[in-house]
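Handing you this structure, nothing more for now.
With one protein chain held back, the other chains of the complex are shown just where they sit.
Up next is chain A:
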Amino acid sequence: MAAYFLDRKIKAVILDITGVLKESGRAINGSVDAVNRLLSSGLQVRFCTNETTVTRSELVRELQTLGFNVENVVVFPPIPAMCKILKERKLRPHLLVHPDAVSDFAEVDQNEPNCVVIGDATQQFTYENVNKAFQCLMRLDQPLLFSLGKGKYYQEHGELVLDAGAYMAALEYATDVKAQVVGKPSSIFFETVLQDACVSASEAVMVGDDIVSDIGGAQACGMAGVLVRTGKFRPRDENHKDVKPDAIVDNLAQFVDTLLSTLK
């Protein structure tokens, strides 16, 4: 099964979740129907999120409650990818993450930390907590900083709030250490998703509301990138200095309508 988008044969659609499917606990207009049609279209569908404030199963449960038929879908959040790296490289993290994400790291040794992992810690981004991460990095001979995504901000209850990337930038500035990003927009992260869907990059399209992490990241891998005017979208994103989306649509429903009309 394939659809056509800008003369490309598309076999897989990769969707960002927050700001595309839902926002602040509510489904975005038309997205439930759009996702459900996409899932029954025969196209490969994967979900790719930088969400680190809930566990993967909680996220799926929340989407189901909102009406999305996602019981069998594959969701790619950054934490499992992060844990894999930590285990492979025998790294012990100091965590600066959301309290609900801590349990996702339960199997990782955290004694005598030799690296820092930062995620979207929201209210836990206090001065003292950020300072602890800083002091940990300064103690290390070879400081290592991992960031779960590098988003600048997202929209919550109609207002912009800072995302992990802002605090990543703070720690980078304070320590002169460059963070390694796990999650979008890292190419490794997108390639894992493509492998799982058994498609090449040119056969996939990414839909997201983050011009840099979603669109820029997908395009850097060779995928098409579609920006939605929902979630954290801001009019100035349409004239971003580095990233030019392959298409800009009002919302997910509009894109799915267009794409599915080409289905063969």
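As a convention for this text, a residue touches a chain if its C-beta (ideal position, glycine included) is under 8 Å from a C-beta of that chain, and two chains touch if they have at least 3 such contacts; residues count from 1.
The rule we apply is simple: contacts and distances are computed from a predicted model.
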| item | value |
| --- | --- |
| Protein name as given in UniProt for the chain not displayed, "Helicase ATP-binding domain-containing protein", "Haloacid dehalogenase-like hydrolase domain-containing protein 2", "Oxidoreductase" or "AP-2 complex subunit alpha" | "Haloacid dehalogenase-like hydrolase domain-containing protein 2" |
| Residue, one of A:L6, A:V102, A:M138 or A:L263, that touches the chain absent here | A:M138 |
| Hidden partner chain, touching residue among A:V108, A:L162 or A:L260 | A:L162 |
| Chain not shown, touching residues in chain A | 122-128, 130-131, 134-135, 138, 152-153, 159-163, 165-175, 234 |
